[in-house]
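Apart from one protein chain that is not included, each protein chain of the complex appears where it belongs.
Entry: chain A
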Amino acid sequence: MIYLDNAATTWPKPEDVGLAVQEALMRKGGNAGRGGHGAAMQMARLIHQTRVDLCTLFGTNDPTRVIFTQNATHALNLALFGLMRPGDHVITSSLEHNAVARPLYALGQRGVEVSEVPGVPGAEFDLAAYRKAFRSNTKLVVTLHASNVTGTMLPIREIGQIAHERGVYYLLDAAQTAGVFPIDMKRLPLDLLAFPGHKALLGPQGTGGLLINADLQLEPLIYGGTGSLSEEVRQPDFLPDALESGTLNGIGLAGLGAGVRYILTEGMDKIRVREQELCRKLWEGLKKIPGVKLYGNEQVERRAPIIAFNLGEMDSVELSYILEERAGIVARAGLHCASQAHRMIGTLDQGVVRFSPSHFTTAEEIDAALQTVRDLAQGLN
């Protein structure tokens, strides 16, 4: 199999991730915070180490503000439903994944006002329109960092600065960038950062989190046992307990910590440069194939490691199926849970095929993928 769907979930994982999961599962399986016995404390320390590692990666220094969730969608829901109240206003982009678009639609049904900043291919976020979108009741701006469809990145520094000038919080969805691009919470104007653990952070599925950088209070999404203040029926108001009810995925979080430490050791820049090299090879190779249409920014340095394309008028899901059938090339196709982004690039019917390599992908695998598309294109002509 040639796995080119790392934007959905990275695979393979570093060996240390598997070892950390095994170690936690087989040797440290207590329930963190539930009792002070040795097994519970072992697991608690593993989870805490992952909080500390994430702080190092994201330039923060308060592990209590790392809230673990099942995935980035869960983290985004926690932030959006935790912050927005009827009568509040939120601004978002036209590239959002359903992880943001659907919660905002649901909040809209409950009396939250939602504005979408327009965009067109090449100018995906209209900053002038954004400046005009603010209202007296605007509480939050939420955008993705990079599109999961095309990899195109939004100007998050400008977006955050403008939000802060207006006294508005900024929530960033880093689903496609956390672990690939540096995100320094101390230097970027971010208040909330949602990230998946199982993508470029190289952890297991079922892990993710929300970093809270601002002094703001979120209503919990779920209530329940935290292992703290057990004598009280009210939810603790301190972090992370306030927002982490129920047993955490400690086994997965041990693996996530190993993934983050792998990135810190290997160097994020080295990983990103490798992935960008592979993307450049893909882009240049696909560009030369008659009938191929590419989407997104041509500069691979300004894009998450994603190459979106179509071949003629062929349905993207069919193309993806044939790629797997012929050469074992595994790639996502269709609408990628982001209908607005497809509307913007004009692929709502056809969808796109998305190649997303990781730094483990080899040049030979990229060559094989290109040759297969080339052969298919020749067959069409």
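Simple rule for what comes next: a residue touches a chain if its C-beta (ideal position, glycine included) is under 8 Å from a C-beta of that chain, and two chains touch if they have at least 3 such contacts; residues count from 1.
Following the convention adopted for this analysis, contacts and distances are computed from a predicted model.
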Expected UniProt protein name for the omitted chain (select from "YeeE/YedE family protein", "Putative Se/S carrier protein-like domain-containing protein", "Ferredoxin-NADP reductase" or "Dihydroorotate dehydrogenase") would be "Putative Se/S carrier protein-like domain-containing protein"
Looking beyond the chains shown, say which of A:Tyr223, A:Phe238 or A:Tyr321 touches the absent one.
A:Phe238
Of A:Thr64, A:Thr247 or A:Ser339, the residue touching the omitted chain is A:Thr64
Which of A:Lys13, A:Lys28, A:Arg51 or A:Lys139 contacts the chain that the document leaves out
A:Arg51
Chain A residues touching the omitted chain (full complex):
32-33, 35-36, 41, 44-45, 48, 51-52, 61-64, 227-231, 236, 238-241
